[in-house]
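What follows is a set of notes on a single structure, which appears directly below.
One protein chain omitted, others in place.
Take a look at subunit A:
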Amino acid sequence: MYLDNDDERVLAGEFGETRQKMMEILVALGEVYGAGKLIPITGAQVSGASYKTIGRWGLAWLQSLNARVVVPTVLNPIGMPREGWQDFGIDEEFARHQAEVVEAYRRLGVRLECTCTPYYLRITEYGEHLAWSESSAVVYANSVLGARTNREGGPSALAAAIIGKTPYYGLHIVENRRPQVVIDIEGDTGPHAGHWGAIGHIAGKKVGNRIPIFQGIRPNRDQLKALGAAMAATGAVALFHVDGITPEARVFSFPTDGLDRVTVTEDEIEALFEDTGVEAVAVGCPHCSADELREVAELLRGKTTTKPFYVFTAAWIAKNNLDLVSVIERSGARVITDTCMVVSPRMDEFRSIMVDSGKAFAYVPGMCGAIARIGTRAECVEAATS
């Protein structure tokens, strides 16, 4: 792989041990994936932020580093809200370790925004090269925004953030972004994010790691978010196209003759929507947009919850929509920031959780040890208030 003089000096250790290690990571990944060079990135999002996932050895490694990021960098959700974790039922020992992880990232110059939706914090442009980690953020950046990122691991995203570059391979290269399989959806797609999550849940299993293109549907951005997040969870989808809707499908014409076709049937979608009792309800996987927060607030207005109902979003979105937060919390529901239902130990105590997300539906059983039920946002509110 080609390295310029500055990169070579970093690799030789002239700029300290941490930068040397980070360059070694980028060079090794470049070798593994056959990259010819490094390219500059405009931003990074680092996973491995919850103490629940990285544990004490991940923390020890972060604490051993001594450098600062050189591009705007944010974190994936952590294991608790940074403020008010006591009210969220987090034990003190976990909170102490989680605070140490956050402090380690702060020392590295990472902006302490902990979200899987970094695209709401900073405008991300078509064609930007990024090093993002969280699977739903990656698929959104690539598909909905037309930015370019591979699905990075925590250390490789951090390495890219500290060096300001990433190896040029995979989805950074335009030729590698063409659709490989066509998905047909049977029947009415419906207006609900829960429905799009269910479609994505099924589609992801069918396409695996291929790049799909959908035809004949017109989802909005929040629906695209739900669709992509679910496909990234059940498949390894990091990019999808929707004919006439997503940016690259409008810039390029993608011939689909000769591609494999798979169908998501109405029966398959209906089969996911089981009507069973649940102990708690959680929405906001990925974190709610302002529009989604508004929808939840309108659904909850004047009602009272009868079981725990958590709404997850980025701290920045909550702070800018305090009116919606207050409507939601007046019902007894809680708006929780910085964390999510998958990475927080808080959700482990429930035996069954209802979600409006195909992604959460895939992860809740393994990560929280709970039975998951999927429904539309309205059905989630119904379940929490009946």
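Here is the rule we go by: contacts are C-beta pairs under 8 Å (C-beta built on N, C-alpha and C of every residue); 3 or more make two chains touch, one makes a residue touch a chain; residues count from 1.
Everything that follows uses one rule, which is that contacts and distances are computed from a predicted model.
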| item | value |
| --- | --- |
| Undisplayed chain, where the name is taken from the UniProt record, one of "Phosphomevalonate dehydratase small subunit", "Cobalamin-independent synthase MetE domain-containing protein", "YeeE/YedE family protein" or "Probable branched-chain amino acid transport ATP-binding protein LivG" | "Phosphomevalonate dehydratase small subunit" |
| Options A:55, A:127 or A:244, residue touching the unrepresented chain | A:55 |
| Chain not shown: contacting residue from A:10, A:29 or A:383 | A:29 |
| Those residues of subunit A which, in the complete complex, touch the missing chain | 21, 24-25, 28-29, 31-32, 48, 53-55, 57-58, 60-61, 153-156 |
